[in-house]
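First comes the structure, then the notes that go with it.
Just one protein chain is left out here, and the rest sit where they should.
Moving on to subunit A:
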């Protein structure tokens, strides 16, 4: 209502509300003065003024002004549509105990999203309307024989208001009439009630402020909008102080004791009471959707983590441990329980609350909960699930390792395939971390030819995830500037698809080509020994070359075919076709001190050595070329 220039009492904007004077009737000027005067009496002493702000409910609208009528209209509409008419009797006590409107609805088991989304000012008037309505019910009015000051004020304004309303806004009166049809209830005058401001004892302001622009929403929406992430949809994870849970239970038990009909015995808390979290989500969800154009999904790759903190009430739950301690002692006497670990966790508190008896809770806890003088704080953080960039790489040089070589002084002397591919990715994806994985590896002096070796890169917490074909082409181009390697088929794959590469380890086969030196001069026909062999079973002890970092064992491998091509008496090229994954090819050729058997030397009865080795093909067609 702050956009109305004709507001009568602009001064009140800046004056804190007093909770200490609920029933005093004074003129508006007096209100100002008395509030200023009684300020010291107010028990609330905010540490930080910015924390303790309230919805401006002190505005009085001129009768028949647009705002005035709007309030009445909203109140009545909400009342008709969303409010169950039973248990209205709990509204007044909850309100006077400092429970905010939305929390009152939670305890009335109201699950109408639209009601929670209503403006706070309307809701506080709705609460007063409900109190007003309840008071004038035949049953209620009979009990309250003495009219309060407020009642007097209500009745004073009844007549004039009635007339005006009939004339000018027939719709509102019609609605009011419909509600009040059977019994005559004096019309509700928003100006007649003294709206007190306090922090809700249940939600600590969390739900109370949640759709207020100035107190919460603008800043929150701003943070959401400027999160700096690209994403398809989002999910919102709320983490609330445990004290809200304790306080909810306090109200729950308070109501159960004083109004036995509302929650029959043995009612489960969660069946009847709407959780604060849910209320917040109902309110925030549509607003985020509307204001930020974000699409909500219960489980999304992109998650906003909303962590509410409330220092003042952080010890609210401690009494539970004392109560629990007593009852536990009965069960197991000798067990020494450590008062440490994760006792403060929400799940621990929830578990105790599920089992605590109403009697114990009321006897030991604060029922109803104590008022608080500070509001919650919150931290909003974001995270995006990893995305996976996949492709194939070729390596055309014999002095480039696949992964970075770490030396004692942590300085990389040589570059690596991994570094050449990933060097710009952190910046490109704006991610926290980059992890390179590939389908096997080749030695530093081995070239990777053919279609290339499949790999994928995990990009942790990426801020940028939308890439199209030209982007990948550009990325490939920039990586391939270094002609030592070539990457192709770059694309984003799903997490599930990474398993294709991960699981390929034991199954895929590879083709190699190498140049072999033989100590004994050979005739071209001598190579037939090799060419005639198929499905060679090889037994390899862990090569000495890698023995320092692998455990010692015998590995049984298989090579499907050999194809030797004569070069000169001491040299020939050898194609090793369909070697099982993990076959140590170099050792298969030179024998590794006789520790790999059979080996090429053994077939000829002389020494053989491997001079050059290339991987011709990795038998894994993934990822496919981009479409």
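A few notes on this one:
Here, contacts are C-beta pairs under 8 Å (C-beta built on N, C-alpha and C of every residue); 3 or more make two chains touch, one makes a residue touch a chain; residues count from 1.
Heads up, the rule we're going with is that contacts and distances are computed from a predicted model.
Look at the chain that isn't drawn here: its UniProt entry, checked against "NEDD8-activating enzyme E1 catalytic subunit", "Osteopetrosis-associated transmembrane protein 1", "Autophagy protein 5" or "Actin-binding transcription modulator", names it "Actin-binding transcription modulator". Touch with the chain that is not drawn comes from one residue among A:73, A:517, A:566 or A:603, which is A:517.
Set against the missing chain, the residues A:314, A:469 or A:545 yield one that touches it, A:545. Summary of contacts with the chain left out: across A:268, A:483 or A:532, the touching residue is A:483. Residues of subunit A that touch the chain left out of the display are 396-398, 483-484, 517, 519, 541, 544-552, 570, 590-591, 593-595, 601, 607-609, 611-612.
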